[in-house]
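The complex appears here minus one protein chain, its other protein chains still in place.
The chains carry the letters A and B, assigned in the order they are written, with residues numbered from 1 in each.
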Amino acid sequence: MTTVAAPAAHPYLQHLLEGQSGLAAAPTDALKALRAHALERVSALTVPTLRDEDWRFTDLAPFTQKRFQPAAPAPVLDARALKAFAPAEALTRLVFVDGTFQPEAGGAPSGVTVTALSSADAATRARAAALGTLAGFEHQVFPALNTAFLREAALVLVPRGVAAAQPVHLLFVSTQAGVAVHPRVLVVAEAGAAVTVIEDYVALGGTGYCNNAVTEIALGDDAQVKHYKIQREAPDAFHFATTAVLVGRNARYEGTALSFGARLSRHDPLVTIAGEGAACDLAGLALIGNRQVADTHSTIDHAVPHGESRQLHKTIVAGGAHAVFNGRIVVRPGAQLTNSGQQSRNLLLSGKARVDAKPQLEIFADDVKCAHGATVGQLDADELFYLRSRGLDEVAARNLLTYAFGAEVVERIALPSLKQQLAQLVLAGTSGK
Amino acid sequence: MILQDAKTLLEVKGLHASVNGREILKGLDLTVRAGEVHAIMGPNGSGKSTFAKLLAGHPAYELIAGTVQFEGSDLFALTPDARAKAGLFLGFQYPVEIPGVANSQFLRLAYNTVMAGRGKDELDPLEFDDLVRERMKLLEMNPNFLDRSVNEGFSGGEKKRNEILQMALLEPTVALLDETDSGLDIDALRIVAQGVNSLLNKDNAVVLVTHYQRLLNYIVPDYVHVMEGGRIVKTGDRSLALELESRGYDWIVGAGADKAVTA
Partner (left out) sequence: MSAVIQNLVNQPYTAGFVTDIESETVAKGLSEDTIRLISTKKNEPQWLLDFRLDAYRHWLKMEEPQWPNVHYPKIDFQNISYYSAPKPKKLKTMDEVDPELLRTFEKLGVPMNERAKLAGVAVDVIFDSVSVATTYKAKLAEVGIIFCSISEAVQNHPELVKKYMGSVVPTGDNYYAALNSAVFTDGSFCFIPKGVKCPMELSTYFRINTQDSGQFERTLIVAEEGATVSYLEGCTAPKFDTNQLHAAVVELVALDDADIKYSTVQNWYAGDENGVGGIYNFVTKRGLCQGARSRISWTQVETGSAITWKYPSCVLIGDHSVGEFYSVALTNHRQQADTGTKMIHIGKHTRSTIVSKGISAGHSNNSYRGLVKIGANADGARNYSQCDSMLIGQSSGAHTFAYIQVQNPTAKVEHEASTSKIGEDQLFYFASRGIGAEEAVSMIINGFCKDVFQQLPMEFAVEATKLLGLKLEGSVG
C-alpha cells in the first residue's frame, strides 16, 4: 500500500509530482521502496536557484515558469517515421515514445538481454537489481523526481564474457506538447563483457516538453562499455540528464555526449573509478545558438588507486547562447598513481554568446598526475591563414575550422552512419556567416 | 681489468633483502676489487635492480641479513647521501624528473657537496661551468642541456647520458649502473659506453646491471655473474655473456635456483 506523501516543500515540485500517485503499483518490493524513498526526497528538496553553487550559472526560470503535464498515452509510430533516426549498424533498438515502450521487431545481439522493464520477466528483473543503486538522489531533485516516477526503463544486460556483436540503440521520441517524461536506462556489463549503447533523444512533433532522464551503467571487472548520448530535443524543450557510471577493476568506460537541442539542457555525468586499473574517457560537445543554454556538470571520482581518466569537453556557442561547464575531479586519500587529464575548450562565435567554465580539482593523494587545462578563445590565426592561402575565403575558412573543432568529438562515434548524421549536424551548426 | 693485489672496494656477504615485505635477495655474495668491471645479468625478477638500489640506500628496500663492506667500512651504517660522498654512485634505470631545477644548478650542487664531503675544493659557478662543459664533450652532449630542467622532457638516451655525466663529475670509486643500456639506440649506446670506459682506471670499479649482452661488447667485463631468485648462481668471464646471448637463461635457471620471484 502506498502511503500518501506530505505535500512537497516546493509548490513547483508539487505540480511536477502530479500523476505520481496514479502510477501502477511497482512490480517488485525493491522498486516500491525506491519510489517511496525518492518521493520523500522530492518532498524535502527544492528547485535549485542561482544561489546554489551547482546551479549558479544556470537560470531555471524558463523551466519553472512552465507547467508540465504527465504524458498522455502515446501514439504508435511506424518504422518509416523512425527511419531517419535509425543507424544501420544498430539492429537492436528499444523505442520509447513519450515514455511509453513501443516494442519493435528485431531481437537483441546474441547473448545480450535488451528489453524494457515493463516487459521483463522476474529473472530479468533480478538481473537488473542495480536499478536505482548508482544514481544518488538524496540531494538532487531531478534524479529524485525521475526515481519517484520510475515505472519503465530500458535494460541492457550483458552477461559474463559476452561481447555484444552489434550496438544497441535506445531511442526516446517526444511527440506531445508540454509533457514531463522521465526516461530511465540501466546498462549492466558483467565481468569481461563489452557493448556499445546509443542513448538518443529526438523530437517528432513534440514541443515545450521536459525529458528528465537517469542512466545507470555498471561495469564489472574487465568490462568495456562505449556510450553515446545524443540530445536532439526540440528547440523549446527541456532536457535534464544524470548519467551515473561505476567502473570496476580494469574496466573501461568511454562516454561521448553530444548536445544540440533544447532550450535548456543539463547533463551530470558522474563516473566513479571503483576498481584498480579502471579507466574512463569522457568527451562532450555542446553546439548551441539562439538563446539556448547547455550545462554540463561532471564528476570523476577516483576512489581507488591506479585509475585513469581523460576528459575533453568542447562548446561552440553562437547567437545569444550560454554554455556552462563544471568539471570536477576528485582524487580520494590513498588513490595513488591516479592519472587524470581534463581539457575544456570553448569557442565563442558572437558578441552575445557566453561561456562559464570551471575546472575543479580536489586532490587528497600525492603520487598522482592530474593535469587540466581550459581555454576560451577563437580559432587559431595561423590555421585560418593557412586555409586562406589555399584559396578559401574568410567565411569558408572559419566555418571549416569551427567544424573541425566540433568534429573532433564526433570522430569518436564508431558507427559510420551515425557519425555521418551527426557530422552533418555540426556542419549545419557551423555554417554561419 | 683484473689486477694483482688490487684493493677490495666492495665486499658483499650473505645479503638478504626485502621490498614491501617480500624477500627479493636471498643470500647474495660478491667481491669487487679496484680496476675491475663486473656485469650482473639475469632474467626479469631475479633481483638485479634491487641489489643496486639497496646498495645505494633506497628507502623502500630493507636489509634483512648480511653485510656490505665499502672500502673496509660498513656501507649500511651510512645514509644515502653519505654513501654518495664516500664514493658510491648509482646510475638509475628510471631517473626522475625535477621540473624547475636547472641541470647546471643541480650538477653544481651535487659536485660541490660531494667534493666538500671528501675534503676537496668546491667550484664557483664559472669554474664549474668550464668543468661540466668539458665533461659534456665526452658524452657529445649539447651545451643547451644545462639550462633545461633535470630530466624534464628528456628522451631515454638523454636521461642515461645525464646519469653518466654525473658519474663523470662525481668520480665515484664504485659505480653501479642499473640497466644503463635499456632504451638506447646504437649511437647512444656507443657514446654512453665510451663515456664509462674513459672513466675507468686502476683505482675504481664499475658494476653493470644489464639484461642484454650488447652493452658488454662495448664495456668489456672482467667477471659476468648471473642472478636468479635473489642470488648469484653462476660466475664466469665475458664468454659467459656470449653463451647467455645464444642460449638464454633457462639452462642456468633450472639448476639449483630458487623459484623465480617477481620483484
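One rule holds for everything that comes next: a residue touches a chain if its C-beta (ideal position, glycine included) is under 8 Å from a C-beta of that chain, and two chains touch if they have at least 3 such contacts.
As the structure is a prediction and not an experimental result, all values here were calculated from the model.
Chemist: May I ask you to name the displayed chains that the omitted chain touches in the full complex?
Modeler: A, B
Chemist: Can you tell me which of A:Glu89, A:Glu276, A:Asp356 or A:Glu411 touches the chain that was removed from the display?
Modeler: Hidden-chain contact among the options goes to A:Asp356.
Chemist: Looking at the full complex, which residue from B:Gly27, B:Gly45 or B:Pro95 touches the chain that isn't shown here?
Modeler: With B:Gly27, B:Gly45 or B:Pro95 as choices, the missing chain is touched by B:Pro95.
Chemist: From the list B:Leu9, B:Val114 or B:Met136, which touches the chain that is not on show?
Modeler: Considering the complete complex, B:Val114 is the one touching the chain left out.
Chemist: Residues on subunit B that touch the omitted chain in the whole complex?
Modeler: 56-60, 79-81, 83-85, 89-90, 92, 95-96, 98-102, 105-106, 109-110, 113-114, 117, 149, 166, 170
Chemist: Footprint of the hidden chain on subunit A, which residues?
Modeler: Residues 53, 57, 333-334, 336, 346, 348-378 of subunit A touch the chain that is not shown.
One rule holds in what follows: only the chains that are shown with their structure count from here on.
Chemist: How far is the middle of subunit A from the middle of subunit B, if each middle is the mean of its Cα atoms, in Å?
Modeler: Taking the average C-alpha coordinate of subunit A and of subunit B, the gap between them is 54 Å.
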